[in-house]
Each structure stands twice: as C-alpha cells, then as structure tokens.
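With one protein chain withheld, the remaining protein chains of the complex are depicted in position.
Now for chain A:
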Amino acid sequence: MRRKLVIVGAGMAAAYVLQELAQLEHDLDVTVIGDETEACYNRVLLSNVLAGENSEADLAMLEPAMLEPAMPETDSPETDSPGTVQFVTGTRVSAIDTDARTARCADGSEHPFDALVFATGAGVARPGVDCSGIIGVEVFRTLRDARELRALPARGRRALVVGAGLLGLEAAHGLNELGFDTRVLHRNPVIMNRQLDTEGGAQLQRDLEARGIHFDLGVQIAGVAADDNGRLCGVTLDNGERLPADLLLFATGITPNIELAAQAGIATARGIRVDERLRTSAPGVYALGECSQFGEHCFGLVAPIREQAAVLAAQLAGVQHPPFCLQDYPTQLKISGVEIYRAGELDDAAEQLVLRGNGVYRRLVLRDNRLVGAVLVGDKRGGTWYSELISGGGEIGALRAGLIFGRDVSEALAAA
C-alpha cells in the first residue's frame, strides 16, 4: 500500500526534499501544493534575474518533466516502483486537519495524506511604519515580484531599500542594475552586520558604492509620504532627514509563515517547532526550511535547509540517517560579484590575522592555536578549508604563516 505525502509550499525547501527522495527507495506518492504559479525555483538567484544577470530559465531546480501536470491517478500495486510527484500550484492550503489527515485548499480541493510536510517558507517582515495603500511600496520575495519590478520604469527614478542584509543588498544591486538611483537604509552602522564584522562590512560597502549604490547607515524610517494620488514621494528618517523616493522596498528581515500550522494546533514559536527528525508536535507532520524552528533557531540560508531536507527525506523513507543537528554553517554569498564568506565566531578578544587591500578583506580568528572564525570579503578562496579547520578543531601550528592565503600556500610554507 503506497503512502501519500503532502508538501505544503513549493519553494526551495520542497525542491530539496524532492531531490533527496529521488535518491531513496520509498513508497510515497507526493503532492506539492504551492500558492505561486511557478514551483520550486531557485529564490537565491532572484536578484540576479532582477539585475538581468540570469534568465528565469536559470532558476530551475528540478527536472522539467517532474513539474508537468500529474498523470491520471492510478494506484500502483507495486510498492517498489518509483513514487509519483504531483504539483498543485496557484492555490494555497487553507486548513489542515491532523486527525482526519487531510489538507484543504483555497480552491476547495482536499488532499488526504499519510504524512505532511510544512515547507511554507517566510514572508517579508512587516515594516514598523504605516505605508498601507501607498503606490510604490514594494516587496521582493517572489519571481512575480521580480517581474513586476523589472517592468517598472527605472531610469532617473529613485529607489530606497530598507535593510542592508543579504536580501536588501541583493535587491539593491538588482534595482541599481535596472537603472534606479538606488539608496540603502540600514539601522546598524555596518551593512550585513549579522554576517560580517565592521571592516568586512565597510569593504563590501565600498565595493557596492563603487557600483553606484548609496548608503545611509545607522538610521531608520520614521514615516512614508505619498502625494495626492497615493503615490510614494519620499520618506522621513528618524534623524529628521527627508529623502525623496519613487520606489520603497522593505528588506528588513523575514517572518516564518506559521499561521496554517498554528491553526492546525501544531506547536509554534517564531517558527514551527521541530525536533532533530524534523517532527512537529503532530504525529506524521513535519516542517523544514524558513518556516521551521529548531530549538531557538530559525533558518534563512540554504546550507542547513539542505541538511534538513536530507534528514527529513530519510525519515519519510524509513532510511537510517543521523539526526539533524545545528552546525556552524558557513555563509557563502556573492553580492553583486563580491564574494563573501563567513564561518565560526568572530571573537574580537582572540588572536586575529587580517589581510586588507586590493578590494579584499580577510580575517581569521584564532584561539589556543586553533582556528575559530573566518570572514572573507572580496576573495573567499580557502573558505571550505577554513570550515574544516574550524569544525575539525586541530592545532594550526606552522600553518599560521600562510593560513590566510589558503591551503596551498599555507601547507607549502609550513613544509618549507
């Protein structure tokens, strides 16, 4: 007897689960339900599409055949044949009954399940200022958002991006490339302050400024002004300064989409609570990705979500797999062509190796002759090796002299 798996949400987390399942033997027929028209595209590359550096076709994460309309439903008697995957797009799951084990969609359809996975992702955090109904205040989260932003007249117009985290900077880069006169506002004096240190942030900022993006740091928006037609005309900052704007984009963080789970009586906090096997409080119901919360941890980057997908797929298929555990996931990014890498802890009180100049900032943090942290901006060569050294915890010793130049140089110098 085949089991039915429903995945709620057709984003990257869902795609990873499908990829993992495809590697395993299982008895699952999968239904993926997503509210966007397009399913399982690579959201990370959206800013590149915005910037015109990638086409929409470049976003595909699954084999095209997988996404084609479902075959007529036939129960396959053999449990060892590959399971089917069915996509239901453009509709939203409106309610889940964990007892009856059905998921009901906004379009009225019902999907029974043996197992259900929440992969509902996250939405843009709501701004702290009232801007409802003002034309020109946008979000940038979906392919559709990207298409709409690309359709806007850009030349000679002023875009304000609020938030200089990864999403804000990528959006700003995209808008800047589209031709907007782009300015980024950020509450912290350092951009990407969650990933980078002060100097790394400054280096990235210089790079982005060189590409024409402006920054106002250490400020917040106090108010949004519209003209008589309800069209955005500018913002007021908490320091009293006024900035004219034709487009305002909030990128002030993400909020996990947990309402559906909460309504179903599943335990939630900031996200949907899961254990080390990605199980929620309801039996046979799982969650992963940006909507999930493991301990105190929510997720925004790809690497741990891929790991979650592997654990979850094994769990669903009944295959042995080590449980999910939090690791130090290095941050590896590329913003506007600038490589960024961050791993471990950036302890200012420990020993520092710092390389700066030529558009590059690299800092390694050592404690007790061991590498504990790394931040690389502009040249992330050696990042993977640093992660290994950080998690391996071995002594650095003679590797120190060339450590910051990566493995080849470091090992050659140590051998000399």
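Keep in mind that, in the parts below, a residue touches a chain if its C-beta (ideal position, glycine included) is under 8 Å from a C-beta of that chain, and two chains touch if they have at least 3 such contacts; residues count from 1.
One rule holds in what follows: contacts and distances are computed from a predicted model.
According to its UniProt record, the chain left out of view corresponds to "Nitrate reductase" among "Fe-S cluster assembly protein SufD", "DNA-binding Lrp family transcriptional regulator", "Nitrate reductase" or "Sarcosine oxidase subunit delta".
Listed by residue number, the positions of chain A touching the unshown chain are 351-360, 366, 379, 400-402, 404-405, 408-409, 412-413, 416.
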